[in-house]
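These notes are about the structure you will find just below.
Here the complex is missing a single protein chain, while all its other protein chains stay put.
Just so it is clear, A, B and C label the chains in written order, and each chain counts residues from 1 on its own.
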Amino acid sequence: MADFYEKLGNIDRRIIFVLIALAVIIPIIFGMVFPNPVGAEPSRDLFNYVDSLPEGSNVLISFDYDPSTMPELQPMAEAIVLHLFQKNINIVGMALWPQGASLGQDAMSSMADSLGKVQFEDWCNLGYKTGGGVMIVRLGSSMSAVFPTDRDDVLWSEIPMLRGITSLESFSLIISLSAGDPGIIAWVMMAGDRFGVPIGGGCTAVSAPTLYTYLQTGQMVGMLGGLKGAADYETLVGITGGQAVRGMAPQSIAHIVIMLFIIIGNVAYLSQRKKGGAK
Amino acid sequence: MKNFSVFTVFLLLFTVGSSLAESTDLPESVVTEAAEESRVSKVVDLEASDTPEDAGGSVSLTWLMEIDGIVPDSLGVMRSDPSGEEVLITTLPWGTLMYNDQSVANGTEYSYWIVSYLGGNIEAASDRAEAVSSAQWIYRGRIGMLILLSLMAAIIIYYIESGKKGKKLYIREIAGLAAVEDAVGRATEMGKPVLYVPGIADMDDIQTIASIVILGRVARKTAEYGTSLLVPTSRSIVMSVAQEVVKEGYIQAGRPDAYNKENIQYLTDDQFGYAAGVDGIMIREKPAAIFLLGTFYAESLILAETGRSVGAIQIAGTAMPSQIPFFVAACDYTLIGEELFAASAYLSREPKLLGSLKGQDAAKLFFMILIVVGVIAATVGDYWSPLKSVAEFLRRLVTVN
Amino acid sequence: MNWEILGIWLGALVTLCLYSFLYRDNPFYKFAEHLFVGMSAGYWVIYTIENVLIPNWWLKMFPAEGGFNWVWLIPGIFALFMLARIVPKIAGLSRLSLGMIVGVGAGLSMVSFFQTNAMAQVKGTIFSVATGSAWDVFSSLVLVVGVVSGLVYFFFSKAHTGLFGKTANVGITILMVAFGASFGYTIMARISLLIGRCQFLLEDWLPTIPRLLGIGG
Partner (left out) sequence: MRLIIPLAITFTAGMLMILNFFIPHQPFRFLGENLQEWYLIVASGSIFLGVMNLMHVHFRKIKLKLKNWKYSPVTIIGFLLMLVTGLIYGVTELKPFDYLFMNMVAPMGATMFSLLAFFVASAAFRAFRASNWRATLLLTSAFLVMLGQVPVGAMIWDKIPLAKVWLMSIPNTAGQRAVMIGAAMGVVSTSLRMIFGIERSWLGGAD
């Protein structure tokens, strides 16, 4: 028996390799989708916060990313936009990254088309503006002075939904989908801390750990981290078979395989040690 | 009609040249009035100031746009100097909110204003703003850092000097470094080579520099033991330096004949191409000891796992926080962060180097005290405000702008 | 000849050759590895010429608007000194260039590490721990104690015994928890890379096989 555990503890690593490969290949081939329950985590906090906003409030979404981080951030954008539209909340889009404006346009217009939402009444896209944090401070005093027109040069005064909006304080929530700098941190420090507007956001998995501290201190109301965060929001909003949820299937199986191996390794190790076989 | 002719004059002047010397006699109020009539948005709240903390020769402009009005095509930044000469510095796309004028002389007062173009005509102009450019001798936001850095440097140099004077200095055991001798010895017994990977960064990276210094000590040991030492590098300069220090190590060990230049080779600058090449060397040469010291990125685990699979003793070390966990998991010994920089002192036992370690400790102690005092001050400061300013002061001290 | 399909096939073949390494060293891996080293070295030479030497040096020495900037002779001379290593007699000249490189590197690292690694991190740790719920207070304390005791672990000139040793032990423990968490967190990103390669093989490459055999068209 001890011999068995010893063998188990020293499994040829190629067996692990094969199982990892299968864990990724099989879900891709069969297009598997797994249930994705969402625990008590920052993604649920963000969802709950958005869900509790009254109908007709205004939310600013800043699309602070570019195509290289689309796999993680675009599903977030689509799920959040869908949620806001379902709740009849007005969306004002903008971008701190040049290419973010058109990525945001894609997310908003595709969702608006399917839900019958009207541009300039339910949503609009102010476009990209350079300046990062400095520019955000200016938005705090006057939105229209920074964005006299929207992305397509339609005048601020000609957009009906903007009539009640003067500064950042007109928004019930600011959501930054951020791939780096400038992004969430700039919004938290310039808009959240200075003007007291609640900040939520989504970011890549890589940068999530550095942003968790802002959740701890309450400077952010909630956050989506990486593919898992995107999948969470898709699930909470009720998108079935969404892009991020589908990506979670190979991830889940691969993680389970690795965790099983860790358990096997420890079972083998502890049994050996009990019998005095371990070094 | 009068306004129209004024604009024509402007247009002509602009298309012919950038100088507007002749237009100075045009009353500015006319232009402003015109803007109101035609209702083209003009620039408001124009502010001009010396660009702070630079070498001079630069003025920063910021402004906002008027909202109700026709959107202009573009904006023109205008400037006049004390002689009254007016120039168009640049035209900017409409919607821009800031500009840095880098073409000014220090100490001269300039006056700026911004005009709005529509259909090639100037349709509106902003109020004027004045600024003088100057150069500064210090970044004010970095004074705190300058003080702390000088303090640290002074502490370290003090201890280096006292080390030189022969003051006896203790150094604790560092497991990974204590194992260097064993690792080289084992390779000798097994008749297998030692592989030394100095990371993928270039010679300007301080971790590479630290690694090269350690390589010199390791080379001396392999020379003493008569074991071959393989050093594949991913940078040309690192290869050259590695050749020098290994040769020197062999000379110091009295075995210059055993030095083989061919063992220190360049592979490729490519991160993963290098990883593929080193993996190949590991699997074919089957080294008994592998050193992975320096700057590593994602390739850290590719190298460490392959090294593990050939059964080598592995001693790794890096200051990259993201890669340390992988080394800890896959290697026998890992030098964590600062331990990498302590290695050369530990291995050589030179008093002046040991002194510098002592200096580092003193500096760490200083920062620990700073943190503890800061946290206490901030916490108590919530209830007793005088301490709050202490915490604020400490935070400002460590803030760098 | 369909260049696009050929490209997919080249990519797929080298991918499979490199993956064969997971089984064991074999001629396919040896081939791909040698090819990769050679091709990437060639790539970086061209890249360096096109993206550094021409724009950052040659065009600055001989600007497009004509003229000659002698200042840029200096780095050229330093680079030549470095290349002097090829000729044993004057190989010593390379030390001059090395001196400059190491000097620039040391000076730059000193300020940048001190700024981002020391100052910014110390600043982040100076905060009031008495805010929020009891759990938040506990968390803040763990953070501060973790940083301070972690630093104690790095002390070299004092034996890790007694209270000092206990604190250092707390430090290394927190470090271990941190390393575990960081390892576990990174796995997802690594699996994503494999998903990307599998998608290439399964969705880009595999469908070309029936096309090449004339089945799907």
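In this text, a contact is a pair of C-beta atoms (placed from the backbone, for glycine too) under 8 Å apart; a residue touches a chain by one contact, two chains touch by 3 or more.
The structure displayed is predicted, hence computed values, not measured ones.
Shown chains touched by the hidden chain across the complete assembly: A, B, C. If you put the hidden chain back, the residue from B:Thr96, B:Ser133 or B:Ser356 that touches it is B:Ser356.
Note on the undisplayed chain: of the listed residues B:Met239, B:Ala288 or B:Ala316, the one touching it is B:Met239. What chain A contributes to its contact with the hidden chain is residues 11, 13, 16-17, 20-21, 24, 34-42, 208-209, 212-213, 215-216, 228, 231, 248, 251-252, 254-259, 261-262, 264-266, 269-270. Contact residues of chain B toward the unshown chain are 53-56, 135-139, 142, 145-146, 149, 152-153, 156-157, 160, 202-204, 206, 209-210, 212-213, 216, 233, 235-237, 239-241, 244-245, 247-248, 251-252, 262, 265-273, 275-276, 284, 298-299, 301-302, 304-305, 308, 319, 321, 324, 326, 328-330, 336-338, 340-342, 344, 352-353, 356-357, 359-360, 363-364, 367. Think of the hidden chain as still there; on chain C it touches residues 3, 6-8, 10-12, 14-15, 18-19, 21-22, 30-32, 34-50, 52-53, 56-57, 71, 74-76, 78-80, 82-83, 85-86, 92, 95-111, 113-114, 116-118, 121-122, 124-125, 139, 142-147, 149-151, 153-154, 171-188, 190-191, 193-194, 196-197, 200.
Operating definition for what follows: only the chains that are shown with their structure count from here on.
With chains as nodes and touching pairs as edges, the resulting graph is complete, every pair of chains being joined. Chain centres here are means of the Cα atoms, and by that rule the chain farthest away from chain C is A. Looking at contact counts per chain pair, the maximum sits at B-C.
Rounded to whole angstrom units, the spacing between the C-alpha centres of chain A and chain C is 26.
Distance between chain centres (mean CA atoms), chain B to chain C: 14 Å.
Contacts with at least two other chains are made by residues 131 of chain C. Residue numbers of chain B whose C-beta contacts span two or more other chains: none are found. Interface residues of chain C, counted against chain B in their complex, comprise 18, 21, 25, 29-30, 32-34, 36-41, 43-44, 48, 82, 85, 94, 98, 101-102, 104-106, 108-111, 113-115, 118-120, 122-123, 125-131, 144, 147-148, 151-152, 154-160, 175-176, 178-180, 182-183, 186. By the touch criterion given at the top, residues 144-145, 148-149, 152, 169-172, 174, 202-206, 209, 237, 240-241, 267-270, 272-274, 276-277, 279-280, 283-284, 321-322, 324-326, 328-329, 336-339, 342, 354, 357-358, 360-361, 364, 367-368, 370-372, 374-375, 378-379, 381-382, 391, 394-395, 398-400 of chain B touch chain C in their complex. On the side of chain B, the complex with chain A involves touching residues 41, 44-45, 64-68, 71, 95-98, 309.
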